[in-house]
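Dropping the structure in here first, questions after.
The complex appears here minus one protein chain, its other protein chains still in place.
Labels A, B and C are assigned to the chains in the order they are written; within every chain, residues are numbered from 1.
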Amino acid sequence: MSILVDKTTRLLVQGVTGHEGLFHTQQMVEYGTQVVAGVTPGRGGEWVLDGKVPVFDSVRLAADYTGANTSVIFVPARAAADAMFEAADAGIELVVCITEGIPVRDMMEVRRYFDQKNVRLIGPNCPGLLTPGGAKVGIIPGNIAIPGNIGIVSRSGTLTYEVLYALKMAGMGASTCVGIGGDPVNGTNFVDVLQLFENDPHTEKVVLIGEIGGSEEEKAADFISHHMTKMAAAFIAGQAAPPGKRMGHAGAIIESGSGTAAEKIRALEAVGVRVARHPEEIPALLA
Amino acid sequence: MSILVDKTTRLLVQGVTGHEGLFHTQQMVEYGTQVVAGVTPGRGGEWVLDGKVPVFDSVRLAADYTGANTSVIFVPARAAADAMFEAADAGIELVVCITEGIPVRDMMEVRRYFDQKNVRLIGPNCPGLLTPGGAKVGIIPGNIAIPGNIGIVSRSGTLTYEVLYALKMAGMGASTCVGIGGDPVNGTNFVDVLQLFENDPHTEKVVLIGEIGGSEEEKAADFISHHMTKMAAAFIAGQAAPPGKRMGHAGAIIESGSGTAAEKIRALEAVGVRVARHPEEIPALLA
Amino acid sequence: MKLHEYQSKTIFSRYKIPIPRGRVAATASEAKQIAEELGGRVVIKAQVLVGGRGKAGGIRLAKNSKEAEELATVILGMDIKGLPVRKLLVDETVRIQKEIYLGITNDRTMNRPVMMASSEGGVEIEEVARISPDKIIKTHIDPLLGLRDYQARDLAVSIDLPRDLWRGFQEICHGLWNAYSQSDASLAEINPLVITVENRLLALDGKMVVDDNALFRHPDLADMRDLDVEAAPEVEARKYGLSYIQLDGEIGCMVNGAGLAMATMDIIQLYGGTPANFLDIGGGASAEKVGAAFRIILSDPKVKVVLINIFGGITRCDEVARGILGAISEVKPKIPMVVRLVGTNAAEGLRLLGDAHMVTAETLVDAAQTAVRMAKGEGR
Partner (left out) sequence: MKLHEYQSKTIFSRYKIPIPRGRVAATASEAKQIAEELGGRVVIKAQVLVGGRGKAGGIRLAKNSKEAEELATVILGMDIKGLPVRKLLVDETVRIQKEIYLGITNDRTMNRPVMMASSEGGVEIEEVARISPDKIIKTHIDPLLGLRDYQARDLAVSIDLPRDLWRGFQEICHGLWNAYSQSDASLAEINPLVITVENRLLALDGKMVVDDNALFRHPDLADMRDLDVEAAPEVEARKYGLSYIQLDGEIGCMVNGAGLAMATMDIIQLYGGTPANFLDIGGGASAEKVGAAFRIILSDPKVKVVLINIFGGITRCDEVARGILGAISEVKPKIPMVVRLVGTNAAEGLRLLGDAHMVTAETLVDAAQTAVRMAKGEGR
């Protein structure tokens, strides 16, 4: 029915007592996600959300006491790399980092470490994961999607919500929606998620939402061409973006003339992916 | 007939133009080892040993041109870690580091890197490898051993020669002799080599030569007890050594009362290993 | 954040990279004095953060201190590609034997930094990459290990550097790597790195770009920011946590989320309009933020229509609508606006805006088409 997260996910929230962390923890709990623990150093022993979620001083303690297997990170950018290392070293299997604005050097170190430890990282600078009707890990609004058989993977936030919402309006549901984030160096990429969707018996079609910068969309096209049997549609943001300027996301930039939307669209169309001209066209392409 | 090195080994010598490097390269060539290249930065394009061995400026160039798959390192201690990284990054499969006196911090970084890259390191501060009649990679004198079915693994240099020589005098030969070195942090350890000997159809018995310090001999005893079918004899040096003093080798020290010879002998005897009272007793124990 | 040549070279010299003697000047008389100190013959270089200074006449050779003063006066009066020249670097002149290239940047495909060297220095590296890519030698740096000495040596070997310069080149490589990693840079470049006729290596020109996200660790670098480089509205936007980039079109955009903001520009273009800007207001939409966004968009006289596209997820659309109304009553924009709200409580939000006689739309297609029509003066 889904990839990465579902009703069995035992979630821990790093930065649970912060403004953002607490708000989204409540949203996740209300959605039905099993939030088993929170971590805020110095606040161990407290409870948040009217006694629903216990707070620990460290990830290790939280994981030991509660059996958490997934962590979502809401700590400030300057502490985020440490939070990711802490989660990986404590044996967490899936780490989802929402935090935006983490230095690239930190992320290169984190990525290097996670690759070698074989811990899966989603993000950073991402909206997280939503398995409609199953679990919500991150900040994707729960009410904009319904359960279904379409897998969505995206570098963007609200643009993804737009697509989920358009699908819902068309009566189409999602198996899992994965926001991989808009940073130039991140954890899981398009190809990783496409592989998971290809192997998931409950996903029948996939939507890829890319944008300018880097070459992950081209790699995705290559993967789709050689390894995917399922139907794929896509949208690439940034056709009107000028070169050399960062379009909000740290990774969304056309450098030395490469990483343009046109290139990416060409690569995807060349392998049979139907590329939408605008987000609201996606449902029709999947019909 | 052997483990790790044999007639097919294509050897490269790092530090080939140094005093030690050149002398031992000659010895290795005379023994019949296929020494295909040497490396000394700044000396690329020269030849040593009367045109027998070409010199390159880097390991990558040497490996690309000659197909070297094994490297032996004779560079000074302060450049040794870099030489090991260079070899690993150039795709060398087996790196043998003779150099003594490398800082522990360097070796911890090297070990961490090699573990993750899955490159095998022998040493440092070791005499290297000898497969009698096959190949000599390092500084073990070629004339003190004859081919045979006994595998030898040791933390020591001349003490090992003593044992090889005693075996030769008794008409007993070696499959391969592996000097793993006397430093506290090194590459391959006793257990790794015992595993290789256990799997080698031409090795029938093994000799382990340990010394005070650390707990590798205890780990070896544990391994022998659970995973070895072949007969094992051992000698442990340092029964008369006082605690708290480094006995020449950086790793040969009894610290906080642990790492004594008595402990190690007890551990080995407890799993049926015959422990010699002195090196010359070894051949009798194997008979 | 881009650093000026003089700032980059000052950082390089802290890491033992040899640079020409010289100093920065803000006036012609300072330039004259520096020229005197350096023996008269100097090169005067405009400090502006764009390429092509030389071709624009921003780099000139002075034979003596009087000429230095004259040329400084000329260059300080220049605008280069729209940027005013406020500072000059006055450097000793150097007799050059050969120009090479050395740089580091992040390779996002490999998730690690890459050091590049080329025997073809003095021209833009992108140019070398286009014409003779085999002249660029690359080595990737493990972020946990840092640059290894053998890697620097391999570069020296591969660009056929004379052997007597290897040691010095390796030291420069390590200096550049340390400057790069310890400054959280995303680019550090020496172009050209020259071999002088005296057979010394010297970093003649330098460029660094620092990761904005890491400036919290580098207050000294943050202080180096040159506000002249960016359009004033972009500077203003950053103050309010808005991400704004000015473009050439007629339809101003206000969107929440970077991806959606790009998609909004794209759909405007798709239907024949031209976006005037990229603007991401980020999470939430307080009257204060929306107001600042309005002011910034409207500061562009080319803007004929504003298209507001908000996806209400966690943020509720009725709250956003109230923010917009508050901002409008304060800013009082005189040009038409099209508002599209979607998601949580969108109906209520659209009702509030409709009551205030604003043009509302339900779909992105509808909003874009309406905005394009209005920009063309065709009314709704």
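Side notes on the structure shown:
Here, contacts are C-beta pairs under 8 Å (C-beta built on N, C-alpha and C of every residue); 3 or more make two chains touch, one makes a residue touch a chain.
Remember, predicted model here, so these are calculated numbers, not experimental data.
Across the whole complex, the hidden chain's contacts among the shown chains comprise A, B, C.
From the set B:Y161, B:F197 or B:F223, the residue in touch with the chain omitted from the display is B:Y161, counting the whole complex.
Checked against the full complex, the candidates B:R10, B:R43, B:R111 or B:R274 give a single residue touching the omitted chain, namely B:R111.
Considering the whole complex, the residue from B:I3, B:V75 or B:A237 that touches the absent chain is B:A237.
The set of chain B residues touching the chain not shown comprises 23-24, 27, 77-78, 101-106, 108-109, 111-113, 139-141, 143-144, 154-162, 165, 182, 184-185, 209, 211-212, 214-215, 235, 237-242, 245, 247-252, 256, 261, 277-280.
Listed for chain C, the residues touching the missing chain in the whole complex are 144-145. Although one chain is hidden here, its contacts on chain A can still be listed: residues 41-42, 44, 57-61, 79, 82-83, 85-86, 89, 109, 113.
Just so it is clear, only the chains that are shown with their structure count from here on.
Among the other chains, the CA centroid farthest from that of chain C is the one of B.
Looking at which two chains touch through the most C-beta pairs, you get A-C.
In terms of their C-alpha centroids, the spacing between chain A and chain B amounts to 48 Å. Chain centres here are Cα means. That of chain B falls 54 Å from that of chain C. Contacts with at least two other chains are made by no residue of chain B.
In chain C, no residue touches at least two other chains.
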